[in-house]
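Have a look at this one.
Other chains of the complex are left out, but the ones given are in their true place.
As written, the chain order gives the labels A and B, with residue 1 at the start of each chain.
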């Protein structure tokens, strides 16, 4: 493919292949956003008098054709293409003439790819954001439904104190709600327009960066031109680490499911439609989905390491090393959506085995209840502790359920506040909707306006 | 040391050493916060009738003694101590009697250490927060002072377009201001009280978790008891990754300094008081501080990996693996303060070498200016680009400074908006002060109230 910078030589084939291998496919994901970015830029060039009205119309027509072709799967990146930006500019120039040679005025591929990246990330984070709220809702509904099914609670993998399915499940509700705070903060840092920072040093043209930012639905302009480029790599790694808490929560959930569905525990049954068998062992029914949910946090940890270590120890300004930071970001964002969804599927298939859990509530799990009971009667805790230790295999409350529910402080089995989570989820949905609608409206306006 | 759980056996010495090696020293940092945590808990026990007024007074006296001893360096963790919590409870019991056996009523070391960790983290993050604002201010002042000293801008480590010391330095101002958003989000997630979640399953006592949360200056209660424990590890890794952007910015700054102070570039001189010599080479004046600032982001990346991988693939509830997550968190927090401060020291010692920079502004760096000049006259950019390429070694603007300053869009050399950053810094200072004062007041009330 003809390069935008084509001079009196050709890039050596082997080098071109090495430099674009694996990256061309990733650029496909930018096609849609590159159209938006270029259209906003063209509108701005028109506003400041560089593109005439007719030129803008022509450019727009061409760009919308690219958008349509791409949607239909007919605008494919191929070996030999340098990147999506070049492919689109060449396409416009070949089919729509002179204006193609003008649309890059006042920008560089550096700020262009960065803008595409921000838009892609924003769009993907909105998906993750939505799925995380849905998952919080699913865990909360599960907690509500099974609130008072009692189960042993563990510390150090040993039986500790009585717990409940409600407590277990709503622990994940609260976890996911917490995660949203971090997601939103990194969403906001990504939601700034680098367009117009050019190669990193701006341009001697009266471009209007606030205007393009608004057209693209960004919340603000990323001001300093050099900082725009320096933030490449940093913002990506912020996004990856902002999703890590979600992966860790699901890792924890999956780890629990793997243990709680062993024949030794047997606390939950998983619908067999989610289970796999063995090629050699006839009796097998494995919860593979739990294992493959568990693994994902570990993958994302590697992606984060790639992202950060790629961009450390490098000087200011664009360094092409960061091209290799696209894949770990893309992997994280796609994995986040898939993983959260699959976790909800797994959760939906879990059936608490009440009998097994009840049977597992053996005497010693109530030893703390015994000790604390004595403290209410004035005995110092350390003394009560010793007495309860000796009675650990013999003492048990008369009414187990009543004893367990008597933890009525905030967050105790008897006072989980499941409905308060439901309220919080409603608010989170509203906040999400607002942002989602605002971004969609901006893009719609951009295309049709 | 007598364990709180002491039974009819002694923990094997070799095992005890393996389990506490390196950890005991870390617990020292908790001493102060464990006193606060225990005092708040005691006040609450008094409120709900478990501790009598006199008992609370006695406990308080003992705890304030620990605080004073610790401040004076006379409450030292030693080999053989199990942990700080045990040491303090034992101390109270030995010197102040029965009440020592009562203060652990209704809590576990699990929620206690978690509370200490949150308080320590909060206190440390406030320091980092403050230093980051100071650093943003220092970079902004440097940018203001040297705003229009021109220097080459680089991409791919090759000369690209004209830049300025103002642009270079204020890139870090904006970077650090962005970082504050992430820091504040993770600060907020850490700012919730786990106290009262006990071993992870609450207690059958009418404890008042909102009360202790308020006494300790927390913003909210971390509700679900199990989630409190499950968030151990997750919150730590959130904090570490929230500080990473700061380390990456300083890594970038240091990488620039290392290159810009080579004899080949010579753009900045570093005060020799910051330089080291060589044991063998008599002429050497090395900028070691730049190298040791650069290295830190890479260390913190490792700390993050420790923190995350420690807590993945584990089931719900307390697992002692997380004990090993204290060091990476502590290292990150202390390193953040030291590193930001040292970066400001380095910045303060930099003297721009105007002559060298001017000399480095060779013709080709203006080729884009030449091309864009033509686009203002109507020439399509791609055509102008080709003409400018041929003239790259010959064309230069008549008035270089005027040409460079003609980038007047937001974030261009001619419009860096340095004063707007100063405004933003003021707001950030106010937000910080508010939080700082509020936490300090809570602790002061707790002790003296």
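The rule we apply is simple: contacts are C-beta pairs under 8 Å (C-beta built on N, C-alpha and C of every residue); 3 or more make two chains touch, one makes a residue touch a chain.
Computed from a predicted model, the values in this text were never measured in an experiment.
Here 2 identical chains are displayed in place, and the whole complex they belong to in this file is assembled from 4 copies in total.
Please note the rule applied: only the chains that are shown with their structure count from here on.
Note on chain placement: the centre of chain A and the centre of chain B lie 24 Å apart, centres being C-alpha means.
Remark: chain A residues 4, 7, 50, 93, 98, 100-106, 110, 153-157, 160-163, 167-168, 170-175, 178, 181-182, 184-186, 188-189, 196-210, 221-231, 233-234, 237-238, 241-242, 244-245, 248-249, 251-252, 255-256, 259, 294, 297-298, 301, 304-305, 308-309, 311-320, 368-369, 372-373, 375-376, 380-383, 389, 403-404, 406-413, 416-417, 420 touch chain B in the complex.
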